[in-house]
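Working notes for the structure below.
Removed from the display is one protein chain of the complex; every other protein chain stays in position.
Chains: A and B, in written order; residue numbering restarts at 1 for each.
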Amino acid sequence: MATDSAARLNGKDVVGIAPLSPSEIQLILDTAEELLEVARRPIKKVPTLRGMTVVNLFMEPSTRTRFSFEVAEKRLSADTLNFSASASSVTKGETLFDTARNLMAMSPDFIVIRHPNTGAPHRLAKEVSASIINAGDGINEHPTQALLDAFTMRQRFKSLDGLKVVVAGDIRHSRVARSNIYLLNKMGAEVRCAAPASLLPLELEKLGVVPHLRLEPALEGADVVMMLRIQQERQGQSNIPTLREYYDFFALTPERLKFANQNALVMHPGPMNRGVEIDSAVADGEQSVILEQVTNGVAIRMAILYLLAGGRSEFPSDS
Amino acid sequence: MATDSAARLNGKDVVGIAPLSPSEIQLILDTAEELLEVARRPIKKVPTLRGMTVVNLFMEPSTRTRFSFEVAEKRLSADTLNFSASASSVTKGETLFDTARNLMAMSPDFIVIRHPNTGAPHRLAKEVSASIINAGDGINEHPTQALLDAFTMRQRFKSLDGLKVVVAGDIRHSRVARSNIYLLNKMGAEVRCAAPASLLPLELEKLGVVPHLRLEPALEGADVVMMLRIQQERQGQSNIPTLREYYDFFALTPERLKFANQNALVMHPGPMNRGVEIDSAVADGEQSVILEQVTNGVAIRMAILYLLAGGRSEFPSDS
Partner (left out) sequence: MATDSAARLNGKDVVGIAPLSPSEIQLILDTAEELLEVARRPIKKVPTLRGMTVVNLFMEPSTRTRFSFEVAEKRLSADTLNFSASASSVTKGETLFDTARNLMAMSPDFIVIRHPNTGAPHRLAKEVSASIINAGDGINEHPTQALLDAFTMRQRFKSLDGLKVVVAGDIRHSRVARSNIYLLNKMGAEVRCAAPASLLPLELEKLGVVPHLRLEPALEGADVVMMLRIQQERQGQSNIPTLREYYDFFALTPERLKFANQNALVMHPGPMNRGVEIDSAVADGEQSVILEQVTNGVAIRMAILYLLAGGRSEFPSDS
């Protein structure tokens, strides 16, 4: 493969974009490009992680991320064990620390963790010898999402350098936004955030991001428009307007999309609220790469597992 | 195997009995007969679907059908991914259409779907390239159940042609009844339905079925008696009598069974309500083939997966 065989990630974990160097990000994206091809084979399976165990430790409900990881793990021939909050000892009052040490006592090779508390994966990574992959921690980071987003942008544009990317919606509560901002900054892209004032976090400018209170000016000259999900269950709370108002002012409609560059990509991390933050005409339109994002997510997660496994087995070939 | 290697189903999906031709039904039954033998081996596994992914998308609670499919999938060496309603994005307001397109973006080879809405599998089949297998859609169809029922009848009788089959119970809300009626009609059997008037659908006669308001006359000369499950949670609603009354008038008791032919088979799709629609003496009696139905269900589901895979790999031999 293009990346030489000594190519490695520096740590044993991927707990966020913040700790990754630009060359590590590059390595993950390049590796994913080669692994994307596995999904097109009749036998979509390589023996890379055979005999290794991955625990999917999801302390928040999730379908698509858990699912995407599970597909990635199975394509690499790992054994997977799902451990979800509702069924777990957590309800019996055990601490994350004890749960994790107990899991470790069964010697898994990887733990993929989603947790409502910021920093849970980071703390876990220090406690255990398994490789930890952050699948979303509170409102902090969701690194595999940012990596799959970057991968999707790179499929269309030669490089992320100089790219103008709009991230719009509930920036304040979004770990997707935060990981994307970190990654795009590291790779030289220009990030603009658009949201109602109540959903724009104060520290945005410190992150080198240009804030906008309306979508239209943010879109001017944009190469990528990433719409975030509005959590309908929050509607009516002080900092979220009604869904109708939100649609009127912040939804990506065909009209608004015209403010962006003609070939601008439309992205969404899913699940979409059609008619709330995005219009169906745009979600299903020619500029949308929303489903490519999903496909790429599997490749990114395979790449991370592959790289963390550290070339313990040779590179995937038909098995 | 007996069926020649060019034998195929016409479409990429099995969404119902209605779209299948008699020769396709025959092919599925013949294939299941050969696959039944796999369950008797010490190593009950063949490599037919190795490297292929099956998504079990269950939008209604189910244990036994999901379980039977999962056993079938694993015996064929497929990777399985379970996606159930309660844990799913569906609760986050995503449409079936978006869920399905998202699943497809991860390139599964098969989607087994159970859904509360009539026609959901049919719509899905048009949207995606994966093979769709209907595991029950609303009150419409449950084709794998009808196929396993037919298989079980064929094990005892040379042919379905001319067979007198009684289907009794809540015909109106039963997708099992509907799929059985379609299949038995296509294969030349005579179908009689027995139910209280409130549970007999109006269109029965259009389907070529003889309706009965009492069980005894329906049973006369019958070769097969299939009792449907009464959903106890519906008791007390206008169209369901009390369980006691139901037992008195419609339960299959040893006395009533005598109205049927001496060797008539007793069937039930499960789970049974002993003492409601069926008496334990009959359920566990010599004429009962209720457990054979369960065993045969795995073989039928293996056969469908095998045939839809289209002979991509050679036929199962010891691996």
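Please note the rule applied: a residue touches a chain if its C-beta (ideal position, glycine included) is under 8 Å from a C-beta of that chain, and two chains touch if they have at least 3 such contacts.
Note that this is a predicted model, so its numbers are computed, not measured.
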For this session: Identify the residue among B:50, B:74 or B:214 that touches the chain left out of the display.
Result: B:74
Seminar exercise, completed: Only one of B:8, B:64 or B:244 touches the unshown chain, namely B:64
Seminar exercise, completed: Contacting the left-out chain: of A:53, A:68 or A:174, that is A:53
Exercise. In the whole complex, what residues of subunit B lie against the chain that is missing from view?
Worked result: 39-45, 61, 63-64, 67-68, 70-71, 74, 84, 232, 270-274, 291-295, 297-298, 319
Seminar exercise, completed: Omitted-chain footprint on subunit A covers residues 50-53, 79, 81, 83, 87-89, 91-95, 98-99, 101-107, 312
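Just so we're on the same page, only the chains that are shown with their structure count from here on.
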Exercise. What rotation angle superposes the Cα atoms of subunit A onto subunit B, in degrees to the nearest 5?
Worked result: 120
